[in-house]
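First the structure, then my questions, so here it is.
Every protein chain but one is kept in place in this view of the complex.
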Amino acid sequence: MTTLAPPQPDALEPAPEPHGLRDGGRRRGVAGDHLFRWLALLGGLMVLVVLGLIAYSTTTKALPWFRKEGLGAVFSDNWDPAHHHFGALALVYGTFLVGALALLLAVPVSIGIALFVTEVAPRRLARPVIYIVDLLAAIPSVVYGLWAIFVLLDPLANLFSVVSSATADIPILKTLFANPSATGRSYMTAGIIVAIMITPIITSITREVFATTPASLKEAAYGLGSTKWEMIRGAVFPHSRGGVVSAVMIGLGRAIGETIAVALVIGASQNISLHLLGPGDTMASAIVLQFGEASGTYRSALIGLGVVLFALTILVGMAARGLVARVDRKTGAVA
Amino acid sequence: MTAFSAPSDHRSLLTPRPGSRGRKIRSVVASGLITLAFFVALVPLVAVVLYVIQQGADQLNWAFLTDPIPIDRAFGPGMGPAVAGTLLITGAASMMAIPLGVLGGIYLNEYGGRGVLARVIRFLAEVMTGVPSVVMGLFIYTFVVLQTKEPNAFAGALALACLMMPIVIRTTDEMLRLVPGELREGSYALGSRKSRTIRTVVLPSAAPGIISGALLAVARAAGETAPLIFTIGIVSETNWSLFNGPNTALSAQIYRNALSPFPGAQERAWGAALTLILIVFIFTVLARLVTAFFSRRQTA
Partner (left out) sequence: MTMTEDTTANVALVTTGVETPIPQVSTPDESLPPEPPEEGRELVFQVRDLEVRYSGHTAVREVDLDIAANEITAFIGPSGCGKTTVLRVLNRMHDITPGAKVFGRVTYHGEDLYSSKVDSAEVRRRIGMVFQKPNPFPKTIFDNVAYGPKINGRKRSEMADIVEHALTRAALWDEVKDKLKHSGLSLSGGQQQRLCIARAIAVEPDVVLMDEPCSALDPIATARIEDLMEELKREFTIVIVTHNMQQAARVSDRTAFFTAEVDDEGRRVGRLVEFDVTEKLFTAPSDARTEGYITGRFG
């Protein structure tokens, strides 16, 4: 790792020039140097400014909602704009449900791809595979949504009804798979689409962590007669625990914020239900779908949803960092 | 008397211990599943790209890219305003976000180092990259559009710039970090001031990585929909003005038309999707080419 702080230039200020002509130039040069430094500082401060403004302006515009509903804004399940009720619990629930479904689908696949690139595939295949997976990330969310509408919805609707009737008598599954959506728009559909979208970032982080497994650890495992899979479980996974947790949390953060694709396939039905195959709604999706017709407190509520979403993203990020630190301490793994 | 104890009881190498075959099989199966994972990821990528190409290829012609947008019910080409809007808005956003972002990255790595302010900014920049784009849209809506009372391209550009900037800052910070200290010292030793050193020695050295990062940020911004929905309104005639009047973009149009019941509008959505994917892919590939080309030159 190269050092973080570059050498301090003040100590290396050039010696004063003897010529009078140069004196003017030197003063100008120093002024230009200062100006550049201030410009750079400005760029850095923009982050503070913008974040501060985001927090401030959205929160103030959302106050009417908080004032009207109090804690119930987020904790009561009563989203009924027609009657001026804006309890968003169902939306919070939906957001996390979709996130959980997406993680359930994306994490195993991502870990698999990361292992493929670092341990299984021949060296020459690694770079093209990485490119291909990153291309998945390049496709805009709205295009995924468009494709899902015209390609996924119908087959999924059929699949859902088949699964639903097949599990109609199995205890837990029958609740999870009851009331399948006739259009195919459901929590599960949103989960699938979001899973596709968060796979590249989870893969990328996991891949980097796997790749840093020290060769000495792998040799230790092989030296004891491990097969390749045993080596992965014995050396790569324990070493990478913290990184994988971090990747999962980052994936969750992305999943929470996914808006457009979710809006197009989730069915816009605000309810807290365990029917994974039925329609639902998330905070981001509600904002985007309902903003057009909203005014007054309604609009304030939607902006407030944005504030909650913002806060959640930050919380997930901090939880990620906390979890990673704890996992690393337990295994004694060196970061 | 032999000085050595009896040889340890060993089996032939060809008769493994019990359970060894099972372990080997498990390892092979695991490798198979791992390989399968890659193909599972490949499926949606190929499916989406192929389908978009299939549906949208017919739409793409000069008329499509330049004609005004017909009403939903009508068939026929026309996404000119959206193409223009995307170019205009993304371009304006880039012109705001990239210089500021690069400067910010320069501050972080060249001036800030490990100081408190720099650490705070770095942390917040990372936070900012995680902010959902819909929140950015809401922010610009409340902060700008509500004040000016009218949606326009500039508001959209601002929202996109807020999305792009933290990415550019972090990329620049990381790329500058990779520039060896000896390069800077060599420049100082010749009497160059810090700003000049940065401009003439450090930046050019880190340029490929920074450019690549910027291109990727542009690609991402071009595909964003949510921030634009709240900020630019909608039009059906091309509007090249940043500040006067509402505008539209490819992403916003795709979103609209995806929900439209009219096949004409849906067709145009596919054409727009193909156009958008092409734009995004071009920038993504350019970014990779920049990295590949310049890193080869530097190591040659």
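Order as written gives the chain letters A and B; numbering starts at 1 within each chain.
As a convention for this text, contacts are C-beta pairs under 8 Å (C-beta built on N, C-alpha and C of every residue); 3 or more make two chains touch, one makes a residue touch a chain.
Note that the structure is a prediction, hence the values are computed from the model and not measured.
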Fill in: Which of B:Leu14, B:Ile71 or B:Val116 contacts the chain that the document leaves out
B:Leu14
Worksheet, complete the sentence: Given A:Ser141, A:Thr203, A:Ser226 or A:Ser246, the correct residue touching the omitted chain is A:Ser226
Discussion item. Need a quick check: the contact residues on chain A for the chain that isn't drawn.
Written reply: 123, 214, 216-227, 230, 234-235, 238-239, 331-334
Worksheet entry | On chain B, residues whose C-beta touches the chain left out of the figure | 2-5, 7-8, 10, 12-14, 16-20, 23-24
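Convention: only the chains that are shown with their structure count from here on.
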Worksheet item: chain A touches which residues of chain B in the complex?
Response: 23-24, 26-27, 30-31, 33-38, 40-42, 44-45, 47-49, 51-52, 55, 99-114, 117-118, 120-121, 124-128, 130-136, 138-139, 142-143, 146, 162, 165-166, 169, 177-181, 184-185, 188-189, 191, 193-199, 219, 222-226, 229-230, 251, 254-255, 258-259, 266, 269-270, 273, 276-277, 280-281, 284, 288
Discussion item. Quick check: in the complex, which residue numbers of chain A touch chain B?
Written reply: 2-7, 9, 12-14, 29-30, 32-33, 35-37, 39-48, 50-51, 53-54, 57-58, 61, 108-113, 115-116, 119-121, 129, 131-136, 138-147, 149-151, 196, 199, 203, 227-230, 232, 250, 253-254, 256-260, 264, 284, 287-288, 291, 302-303, 306-307, 309-310, 313-314, 316-317
